[in-house]
Every structure is written in structure tokens, then in C-alpha cells.
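All protein chains of the complex are present and in place, except for one that has been dropped.
Chains here go by letter, A and B, matching the order in which they are written, and residues are numbered from 1 within each.
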Amino acid sequence: MKLDRTTITRVLAALAGLLGGAALFATDRQSTIVTGISASVPYCLVALGIALVFKATGVFNFAQGEFGTVAIFALYLARFWFPWVGYVGAMLFAVLVAVGFGLLVERAIIRPLSEAPRVTLLVATAGIALLSIATQIWLGEAQARNVEKALSRENRFNVLGINVSDQRVLGIIVMIIVVVALAAFFNRTSLGLAVLASSQEPTATELCGISVKRVSALVWGLSGLLGGLAGVLAGPTGTFTPGQLTSVGLVPGFTAAVLGGITSLPGAFLGGILISFIQALGTTTGSSIKGGPAFFTFLLLAGVLLVRPQGLLGGKR
Amino acid sequence: MSVLESIDLCIRFGGLQAATDVSIKVGELEIVGVIGPNGAGKTTTFNMITGFYTPTSGRVLFKGRDITELAVHERAALGMGRTFQNVGLVKGSTVRENLLTAQHLEVGYGVLSGMVGSPVSRAEERRLKERADAVLELMDLTHLASSKVQGLPYGDLKRVEIATVLATDPDIVLLDEPSSGMGPEESQELGDRLLRLRREMGLSILMIEHHVPLVTRVCDYVYCLSFGQLLAEGDPVAVRDNPVVVEAYLGVAAREQAEKEAREADAARAGVGA
Partner (left out) sequence: MSVAAAPRLAASAGTASIAARLPRLAVLGVIALVVVGAPFLTDPVDSTRFSEAIAFAVIGLSLNVLLGYVGSISLGHAAFVGVGSFASAYMVSQQGQPFVVGVVVAALIGGAQAGLLGILSLRVTGLYFALITLAYGAMAQDTLFGIDSLTGGGAGQEAPNPFGPSAFRAYYFLSLAVLGLVLYVDWSLMRSKAGRALLALRENPRVAASLGIDVKAFTLLGFVISGTFAGIGGALFAHNVGQANSQVYSFNLTLIFVIMTVVGGLRNRAGVVVGSALFALITYVIEKVPGLAGRFENADSTIPVIALLVFGGILVNEAVGGRLGQRPRLAVQILCAIMVLLALAIIAPGTVPLAETQLRELPALTPEIGRLVLGPVLLLVVLTRLPGGIGQLITPFSRWIGGHDFEWSSGKVEEVQVNDVRA
């Protein structure tokens, strides 16, 4: 997906429409807008991971949320077991664990099933997600925990009268760096092109000397990285329980990816922000409906898939 | 009245005009062939006639009735059957089960009745089984009746596919490369079988074929497509020897060669006559 003028225009237009819509319809405008943007980090990163895996392998990765939850737990444990590496060291450890998880999943499950129908792989990743959640419940019990933030100041930034914590701002900054880096990777580096090539034509790619196995490992490792970042950046902003990022982020993440056009990385990013808005809207405006966010998300997903299945920025697949 | 007629069918896929003004007619009890190099739009035309593609313009008539708007299964209900290039069968089921499935429209009981297992449905199932076995015998497939389709040799698969189509009791069958993968002996058998089917079951046949001897032996009329357009039509031998057709398959040099040979043949005949 090229980061060209059309894409950028569409992204900006969508964002503008979003802000405008929120400003007009939201009951608590400031809260909706500010929360919508600042809480978008986990949704965007999960959506990016989903879009990446789908674009490169055609698989719907239901374990994407768990990459994040595993990272949160790893961060928590690292602070508990070896506080002497410092917070940054702990974050690094957590992200590495998530990457390792991604690589393990690729090697143990995805590769043996590489010839299987995509639906089978979906079920397999769902099974992995459940296994991960079950293990967390087993080892950690179903209680809510808290891990301290990277940056704890809450009132440095104030937008539209609402305080945005340092942690959230950090998340947004890292997220933007990641998105730009990914775009550069896919558009400009030969490795990135190799990934795209192997997704469309694995046999020919092999013949060109590119190892499809390595590419597959790279993709899933990247996906683990994205998941890990989501966990590490967003996890500390609240309490977390086993399966946190799956129960909170999986359905919205998928909706976001589909919204943006499941093969478009900038689209996934845009979709993440959109979904974040919808969730915020659901909490404020839709507070009279029980489970407002879930309801709005469902309507949005059904609507998009019915009306424009290729999403906002997706081309035909 | 023709059994099947397509009138000026055109279709575009994005920027590609895949078919332009394809007009084909199949008369009653006729066997009509469609030839042409790969990518000429033969299967595309089949897909338009059977309803899998919607043409951008043109019409399809079946026994005089305009069926251009009808869905695939509705055309099947009217009596149009077809085979597929990569063998269209339910591979997870047995041969007999495929033939039972094919008799879907023939079934005399309703869905609910079938779900409760009423006596009516049971009796009907027995009748359908007998009909299926009759078709299997016609196609010399009785020994394979209970075999799973998956794993059967390619030649048998093609025969089973034809049997399945026959079980739908069609008026016309559209065969997509029925002889592909067959050697000369099997092609000969296939030709015999097609002629026999026409005779015994009152079938009209429209077939895409590459195997020229089969086409010249069996077809009453032939159309040649190239790049989505009709290049030539008529008697099989005449079409085969038509220089334009030769060029489409084998290139300009071959055409010039064919024209040269045709001139020499004419000269020889003139010389003899003189």
C-alpha cells in the first residue's frame, strides 16, 4: 500500500470527517474526541498486526491480542523478578517475549498448516489464543493486576480541558514511529518487497532465492513485536486480567483492520483511530445501551462489510 | 427452433474486453463444437450462457425463451447441464451420491418431509436410486457406484461427471473440454459415447474442444473463437482448414503455408481436369 498523495488525502479526509462527526453528535464532545485519539494505541497496533499477517499470509490471526497480553504479563513479571534491569529493560524483555511467542506460533502451528484452508488456520489461532488465556488463568488466577507506567505524570498535557497522561502520549509517539517505519519497510526496502512477493506468489519467490520460511518467520515475529508494543504501551494504563488484550482489543482490532481495508497498513492505522472513536462514542453517547461499544462496533462492522467490503483504503484482493 | 442461442454476448473484466459479439446457435439434436486457442474466451462464453457471468450486453435464449436474467440453478432447472474444466463433482461423496444429488430437481418430496423421514420420502429415495443406477449402467460405471469420488483416476472422473450431468435429465449439455487428459483410444470411445447419447437420450450438445479429430468426427457445426471474437463458423472440416483459423492457432507462417498448400491443391485439381 503506497503512502502516496491519494492515501494521505483519504486518511486526512476520514480523520476530519471523524472529528467533525464527533463534534456534532457526541454528548460529551471533549471527552469523546480526546479519549478517541489517546486511547487508540492498542487498537491501532492490534489492527496493524492483523493487517500485516493477513497481507503477508492470508491468515486471520486470532492470537494477535494474546501477543499483547503475554507482553503485559512479561512486563509485570520482569518488574517483579528482576527490577534491577530498570523499566526500559523490562519493556524490552516483554517485547522480546512477545516476538518469541510469535515465532513459536509460526514454527509450531502455522508452518505445518501452511497448505490448509485459511479457515482451519483461523480456528488454530483461536485455539492458541484460548491456550494462552487458560495458561494465564492457571498461573496467575483470574485477578486484576496493575503494572506501573513508564511515565507516570498525568497532568502535563491538557487537550480540550481533558488531561492526557504521559503514558498515553508516549504510546502515540511510539505508534506513529512504528507506522512510518513499517511503511518505509514495505515500500522501500527489498526485504519488505520480498514479504509482499512471497504472499502473492510463494513458488516464484522461492525460485528467486528468497526463503519463504524465513519470510514467514519474519512476518510473525513482526506481528509479535506489534502485539508486544500494544501490550507494553497500553497495558499499564489500567488494570489487566488474563486475556486482557483479547477481550478488549481483538474484536475492535479486527473491525479496525477490516474498516481500513484488510490489506492496507495505513488503513489499519486509520481504522484503529476510527474504532477508538466508536468505542468512546459508545461509552458516552451510547451509555444508555448496555454494552454500547460492542453494539456500535457490531453495527459498524456489519455495515462496512455489507456496503464496502474492501474497506476505506483497501484495493481488491 | 434452436435449443440454445446466444446473441451478441459481450463481457468486460475491468479493462479487458473478454468477449465481443459472440453469437452461437445449437439446434435440436445437434452437436456443436467451440474451438480456439487458449484464452480465446471459450469458457467465458460458457459461463455467460450458464449464468456464472453476467454479460455486459447480449442475450441468451433457451428454447426461444430469454434466460439472460435467470440464476444458474434456474437455468439448470430448465434443462441446461454443464461440465467444468477441472471436473465439477462433490469429491467427498460417492459416485452414486453425486448422481442422487444431481437429481435434486427431480425429487418428489419436500425438505420437511425429508427431514422427518416420511414414508413418501423413503419411497422416493428408492426410485431416485434406481434412476441413478440406470444412468450409471448407461455410462459403464456400475462397478464404481459406491466408490468415493476423491481418488478416482482422471478418466473415470470425467465419465462420472458426464453421468452426473445426465442424471439432471437435461435437454442440452455444455461440455468443457471433455477429452482433456485422454489418449486417442479414449477420445475415440468418448466420441462414440457422445453420438450414442445424442441418439438414445435426445440430447443436444455444445462442447469446447481442442482435440481436432474428435471435433471433425462428432460435430455438426463448429465455431472458432479467438481473442473473444468469432473468427469462423461452419462445417468442421472447412473451419479446420480455414487459413484464418490456422493462423489463430499456429501463427502467420503456418497460415501462409496452409494457403500455399491450398493453392497447390487447387492447381493440381485444375491441372488434372484440364
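Keep this in mind: a residue touches a chain if its C-beta (ideal position, glycine included) is under 8 Å from a C-beta of that chain, and two chains touch if they have at least 3 such contacts.
Source: prediction; values computed, not measured.
Participant: Touching the left-out chain: which of B:6, B:168, B:187 or B:242?
Facilitator: Checking each option in B:6, B:168, B:187 or B:242, the one touching the absent chain turns out to be B:168.
Participant: Hey, which of B:91, B:143, B:199 or B:263 is the one touching the hidden chain?
Facilitator: Hidden-chain contact among the options goes to B:91.
Participant: In the whole complex, what residues of chain A lie against the chain that is missing from view?
Facilitator: 58, 60, 109, 112-113, 116-120, 122-124, 126-131, 133-135, 137-139, 141, 246-247, 250-251, 254-255, 258, 289-292, 294-295, 297-298, 301-302, 305-306, 309, 317
Participant: So that we can see where the missing chain sits, which residues of chain B does it touch?
Facilitator: Chain B touches the missing chain through residues 50-52, 71-73, 76-77, 81-82, 84, 88-93, 97, 100-102, 104-105, 107, 109, 111, 113-117, 121, 125, 150, 164, 168.
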